[in-house]
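Every protein chain but one is kept in place in this view of the complex.
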């Protein structure tokens, strides 16, 4: 049996707190389409976590949540600025263009998944011309695709020139719990000027669910019709809301994220290959040639080579210390 | 507390068999995006249920599954034929047009949710002209929106002229378990010429999940990219597949559907208002004026008035006999 | 040779004033994409005709101009209110849904192509629910599809409740010249609250061109990118602008429309079949059975049966009195 422990954080099972809440919520009849009391309670917990007044919706898909956010912030003849290796640019099969009817992506460079401010400013400075899709919004990811974490200050620096032009901001928080466990203050998100925030559930250890937090009240108008049309307004809403109750009401989400981060630190510390990005969240990227990666796969450990050429190892709430040790043991043999 | 027992079949909790399988599947690491062993096992069970060789995918949303089916069978400048009160026409916020970039719907009449064959034939006989979206496919629903069930023969009569033109066929099976419990043979679906079939999970008593069965092999090409782009290829696929294991491996899905149908019969038999559609599956539609409906709502029972003007009561796997009796008791008071 | 004199007003050649301006504009080099001096002059003339400050663009297609207007006023999960027989509903192959990614159309009844105010108000009063596309804008047509003309007061009555909700208004003016010749005051359009106005060129006697007048300044932002992406920002803009110069600078557009209207009056007066709609602009609709229509076609006169079952005869700037007389002569033979 191949092992997927480090392939991604979505290969892990759901955490017990999330599952318990799911089972607990599965009682009696409930009104549909997110109008139930479980959903209301989960939304309250999300608002408390972020210290915001905002509409919150629970949806099935992070890809859809991101793509709908992009489509809400930019029209088809406009574009969204994003890191060139952001999930919306490279891992979502062009979903922003599908949900946004051809909305463009302006791909920005930057070391270790963080957008280079100068590149952002250069893109913003581009003249509006009819034959090119002009920027209308910025999409950020924290923690980034390369396991690094933006500080509040770093985000401010990126967001300020965007807001100065009246453009919108989307924050993909698929791994924001890992960022938070690494010190990123979730209560700063609203103040930063984020308009649409996707608070990740699946990668944080929940069954499939993501919370879409609509910080710009104008974007909440008719949001249920928007979601329903896109197949993201679940009839049995409590199944997407309940896991957030289990994970938020006693802080399990941060506890589990801290564990994942710690496992990544442990792996990085023992890693016999060169680590190529700062290990700030729950992933370790290393330099590894193809024959070695093939040997690792042959040894039963499945991991991905990434767009920057490095090989990624991801830890999760479910990563056991023993698994890290076993993996390191295997990797060490390749270096002998 | 308002009672949603009869508001819809998606207000019910998930059945124990589905939940047990979900909990059972939540063990260890699993590969993502539907490549796991739980998903493989569930797909086998779906194929066995239908006696087909076909690709099967488990998705979060019936709205999306239907809309993607429509988009796969008709291009933006074409249209899909459907009953004028079909879910895709009236309850999905224009999702077919969103997923299919403006694909048209040709709305056909027919008593009690069943398409009138003559109306279908008249629509098919319309000349192709450049200024109108011509038919390219037929969308059917069984059981129908009005709780009636098409026989195999009735479906054949509708499908034959469609297939004769080389057009595609979609079957929305949100309540196909209820149709099956009423005698519709699921093993006939492939032979009927259905190309895309949505085997409903949520209304059959599962947590949110629907099985998309791709009976026309040509439509399976790149289906994962199609689903991923549309936010319907879940990373944690086992959560959408496992409930089908629980419900299919010992026939629970049909047992529960038979219970729901029986509860509808019981309700219809005791119903003090005029029943306006044949009760063949799990719903009872009655003639009821606005003041009476308001009194029913005031008494705590939430139900919907439908497009045909009648009021709908839906039963599910979870409907208790006592609830039927309580409801009837209440209704009787309004007639006294 | 079949005769298309009365088939539509787009079967006519372009008027000499328009052609002369086109030939005149075809001199020397000109900057592209509507930045040339011919385009600037034509836009000035359109603004003067309407007595407005507004951005004006010249595009190739009325279908596209209407569909882009709808897409600018309503998002995919919203809908536009329109007469059920409006061109956007019945004659544009679902273009609004294509350009607007599934944007809905709420089809309203009303005698002789004019929306019934009570029907509009009922539609506006519909509750916002997640499963239905709610109204976001009103689309009007003047002259209507049935050759009638809205008065300013009639339009006010329809627009007022729409504006009261903050919704947008589109006016399809494919035959607005005929309406103007019948007394509709073009200078009232801005004051009525119209946001996007399509001033028809083709049916008014020009080569293919339509003027898109953007009365709501907010909608003009990035309009060139919007048009370019949709294939409606012509590189050789002067070819679409010049005909408007020829037709507007000495009032030819109204003179020709008055002639078309007069020919329709002449035809209606002599018409041996029952005229079924008021003849207020340039079309005559009559009651005619299929065998008679077939005889008319066999006699070489091509005309269309319309959605209301009547047969339409359209006059244009190019309709000759003799042609009306010939047609009437032929029709009289069928009644003998």
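The first chain written gets the first letter, and so on, giving A, B and C; residue counts start at 1 in each chain.
One rule holds in what follows: contacts are C-beta pairs under 8 Å (C-beta built on N, C-alpha and C of every residue); 3 or more make two chains touch, one makes a residue touch a chain.
Remember, predicted model here, so these are calculated numbers, not experimental data.
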Partner chains on view for the chain not depicted: A, B, C
Looking at the full complex, which residue from A:93, A:229 or A:316 touches the chain that isn't shown here? A:93
Given B:134, B:147, B:168 or B:193, the one touching the chain that is not displayed: B:134
The listed residue (C:109, C:231 or C:272) that touches the chain absent from the view is C:231
Considering the whole complex, which of C:168, C:207 or C:246 touches the chain not shown? C:207
Across the whole complex, list the residues on chain C that are touched by the chain not included here. 2-5, 7-8, 10-14, 19, 22-23, 26-32, 60-65, 67, 92-95, 98-99, 101, 202, 207-208, 225, 228-236, 239-240, 302, 318
Tell me which stretches of chain A touch the chain missing from the display. 76-77, 79, 90-104, 130-133
Going by the touch rule given at the top, which residues of chain B touch the chain that is not shown? 33, 75-78, 101-102, 128-134, 222, 224-230, 233
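Please note the rule applied: only the chains that are shown with their structure count from here on.
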Counting in whole Å, what is the centre-to-centre distance of chain A and chain C, each centre being its mean C-alpha position? 48
Separation of mean Cα positions, chain C and chain B [Å, integer]: 42
Where chain A and chain B are represented by their mean Cα positions, the distance between them in whole Å: 32
Touching at least two other chains at once: which residues of chain B meet that condition? 92-95, 98-99, 101
